[in-house]
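For this view, one protein chain was removed and the others were kept in their places.
So, subunit A:
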Amino acid sequence: MTTQSQNKLPEPTPSAWQRFKDSNIGHSFIRDRVAQISFTIFLGYVIMALFAPLIAPFDPYDPNQIDIMNSELPPSWDAENGDEQFWLGTDAQGRDLWSTILYGTRISLTIGICAVLLQATIGIIIGLIAGYRGGRVDSLLMRFADVQLSFSTMMVAIIVLAIFQASFGTELYQELAMTMLILVIGIAEWPQYARTIRASVLAEKKKEYIDAARVMGLGPIRIMFRHILPNTLSPILVISTVQVANAIISEASLSFLGLGMPVSQPSLGSLISSGFEYIFSGAWWITVIPGVILVVLVLVMNMLGDWLRDVLNPKLYKG
């Protein structure tokens, strides 16, 4: 049995790069200058974070390399007091600011990405179950999400972290600071994912391929993760970029309030906070430089998120 349509052989499979270039997202990326610049800068941050120990001239965690006599040196371009050794100057404890920023970026990004992974895991599982099961399970889970959303992330985080710090002591807290921040930010923001996923699941589960999978005899877990989840990835991708930026901001705010990373292991937020006391004594660089680094990182991630949302939203698709 032959058909006309069959005789037309599709062209050979193009290479991965060619497919990316031909795809909607690749096409838009090549056209969009903002996306390209944002992506390049973000890549720069990732390289900075990954290779911090190789790039940094000093190890800010090693007390032997810190000399208190070097504290509050201005950046090296300040001809009067600047030191060739420290091109962005030093902080109040005499650490090289450039090295500290590199390590701080690493901590901020790690917390941001891990917190988002946690959010995504909880949110995706709950969203899939709520959307696919429907009915009472859906109502119950979504009311949980509403309750969680009615408390702001910062409020929950401040209360939890303050109680933890008060009951287990500052020392233990400083040891566990990173894990605690990831847990608190991760758990506080899961409804964002759960709601988005649920909405996509409701749209997807009406399609016939889900019926086909059920008729085949596949179990609900396999249908949810193998059939529905891959088809809801675009909204996940979009909110993930924005959520990483949000998590980094949350971490920075908590650190600024003294509930985040300890001074011995500063993230960008705690670095800003530690420099804040010296800003009026003229040591502006301890606050301003990490501040600029943080703002650019968050801005770039939000721009990438906006661009992804525009590209992946078929309603905004322009030829």
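Simple rule for what comes next: a contact is a pair of C-beta atoms (placed from the backbone, for glycine too) under 8 Å apart; a residue touches a chain by one contact, two chains touch by 3 or more; residues count from 1.
Quick note on the criterion: contacts and distances are computed from a predicted model.
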**Asked** The hidden chain: which UniProt name fits, "ABC transporter ATP-binding protein", "Multicomponent Na+:H+ antiporter subunit C", "Fe-S cluster assembly protein SufB" or "Ferredoxin--NADP reductase"?
**Response** "ABC transporter ATP-binding protein"
**Fill in**
From A:Phe51, A:Phe168 or A:Tyr209, the answer for touching the chain not displayed is A:Tyr209
**Complete:** Sole touch to the unshown chain from A:Leu218, A:Ile279 or A:Val296: residue A:Leu218
**Touching residues (missing chain, whole complex) on subunit A** = 1-3, 5-6, 10, 13, 139, 207-209, 211-220, 227, 230-231
